[in-house]
Structure formats: C-alpha cells, structure tokens
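Sharing a structure, written as structure tokens. Questions coming.
A protein chain is absent from this complex, but the other protein chains hold their places.
For chain A:
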Amino acid sequence: MSDQSDLDNDRAPGEDSGGVDIRGKMVTYIVGFLLAAVLSIASFAVVHSGVIYGPGIPVALIALAIAQMGVHLVFFLHVTSGPDNTNNVLALAFGVLIVGLVLIGSIWIMGHLDHNLMPASMPAM
C-alpha cells in the first residue's frame, strides 16, 4: 500500500498511514475507542450528576459531543493535518461550513419568526 510511488499521492479518506504494523493500527483504534467511550460516559453522567451548574449543562454536552466527533475523525477516519490529507480536510471543512449555515440559519430565523407570530401574548394595539 505504501510503496515509493504512493508517496506522491494524496491519501484516500479513511486510509491510515499504510504499512503492515498491525499492532500499531490496533493501538490507534483502541485509544480512539477508549477516548470515545470516556466522552460518551461523561455526556450521560453530566445530565444527572449535578457536577456541572445546571444552566451550563447544554454547553458542556455540546462541547463533549464536538470533542467526541473529533476523536472519531482522528482515530477512526484517520484525518490528519498532513499535506497528503489537505484535500480531505478541505472537503470536510466545506461540509462543516454548510452544516453550520443550515443549522444556525434555520434556528435563528425560525426563532425570530416564532417570536413575531405570537398573537396570544401580544398586547392589544
């Protein structure tokens, strides 16, 4: 998989560094699995444990989720910052941009519409 001519090419998405180091590859997956498990357990624990100040819980949950997605991308999908990964990372960044626009734009605009269409709570003009 990683012969000399391959050095000139970009790495395929999801492809690891190649080679036949089975033990090293397994260690990568085990580390990723443990990190993801810890973050998942932390997410579920945060909801009811009272460790975190109540109004801060949603922020903590979102931070934990983003961290876990990062763990999945790095350890399971082998996304790196290396030059052979530039195309994959740029495509991912564009996807994240559009996802962010769709989510934030929808929530923002629909929130305003909802706020402006509340006849029951509007005082009589």
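Convention: a residue touches a chain if its C-beta (ideal position, glycine included) is under 8 Å from a C-beta of that chain, and two chains touch if they have at least 3 such contacts; residues count from 1.
Keep in mind that, in the parts below, contacts and distances are computed from a predicted model.
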item: The complex's invisible chain, by UniProt name, from "RNA polymerase sigma factor", "Cytochrome bo(3) ubiquinol oxidase subunit 3", "Phospholipid/cholesterol/gamma-HCH transport system permease protein" or "Putative ABC transporter ATP-binding protein YxlF"; value: "Cytochrome bo(3) ubiquinol oxidase subunit 3"
item: Hidden partner interface residues of chain A, rising order; value: 1, 4-16, 18, 20, 22, 25-26, 29, 32-33, 36-37, 40, 43-44, 46-48, 57-58, 61-62, 64-65, 68-69, 72-73, 76-77, 82-84, 87-88, 91-92, 94-95, 98-99, 102-103, 105-107, 110-111, 114
